[in-house]
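Okay, here's the structure, questions in a sec.
One protein chain is absent from this view; the other protein chains keep their places.
Here is chain A:
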């Protein structure tokens, strides 16, 4: 890699404002080790003299970024997203729109023979999608039956159980004697919760679900099928929803307490003020002003999914995928999973490490 390429590459990653003062490596002395000269400040943390040693001055530490990048590109990434909400709120369509592929199982319409499940089922589907040389194994976990019964008490329990089972699976593998180099990660990194666009307030079920699960998994609430709300109705509804969540002590992703520094806080504050995102999904394209766009065609116009004036789909996508995808995984691993683990350790007084190799579980071995 030429140094010009390196420079260009580095400027993509490191935002200019994060650049603290560099520590200048000490100029090599001209004298043999037993110098009785004046005390020279140590290289640690002091400014040192100017760039006199510049031509001898490049070690090459920044290249570790490229080394890491190559490695992670080879191993690939995986991401597990769960969608929760009543049937008909457009969950599958939205996920398909987010990832621009048919990654979620679709029920186009209720056929006569297709019954609403009696209890909440957990159905997961995996696909490998690729973009720009990056391979991602995307798993979409659907929860048909949630909120569809007459009596919906405790319908979050199967979901909570599933999430904890994935933590348990990971923990068991981590405690193993001969553990895999890359532990297969089936933990839920993100839970998209679909709010019905009533325009009034959150429903009791919404609050119950989020109360039980916001401390176990990253929840991102979205207002589904928001093309039934006018701009004013949208703004009011969002404000009311935010107030209600705050009143109930529910913290959705990105959680305030996990902001790492001022930069994170200011980025995340902006996102928190815009949430929940009011979205519309579609996999159909129409011609608008000479461009082909994803949208929904009605008698009164075309709702353009990716038009920020029409709905907040682009905001959701940029936030979730283009900037916070990795952070969603990290919060899951460093916080939710650790909480689960600590609880398990304290409960039993310990875990039994498994000596046998166990069953072969599928690995994200991209």
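Throughout what follows, contacts are C-beta pairs under 8 Å (C-beta built on N, C-alpha and C of every residue); 3 or more make two chains touch, one makes a residue touch a chain; residues count from 1.
The rule is short, and it goes like this: contacts and distances are computed from a predicted model.
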Name under which UniProt lists the unshown chain, selected from "AP-1 complex subunit gamma", "U3 small nucleolar RNA-associated protein 14 homolog A isoform X2", "Septin 5a" or "Pyrroline-5-carboxylate reductase": "Septin 5a"
Chain A residues touching the omitted chain (full complex): 6-7, 10, 12-14, 18-20, 22-23, 25-26, 28-31, 33-35, 40, 42-45, 53, 55-65, 67-69, 71-74, 77, 79, 98-100, 129, 131-134, 136, 175, 177-179, 181, 260-261, 292, 317-318, 321-327, 330, 334, 338, 342, 345-346, 348-353, 355
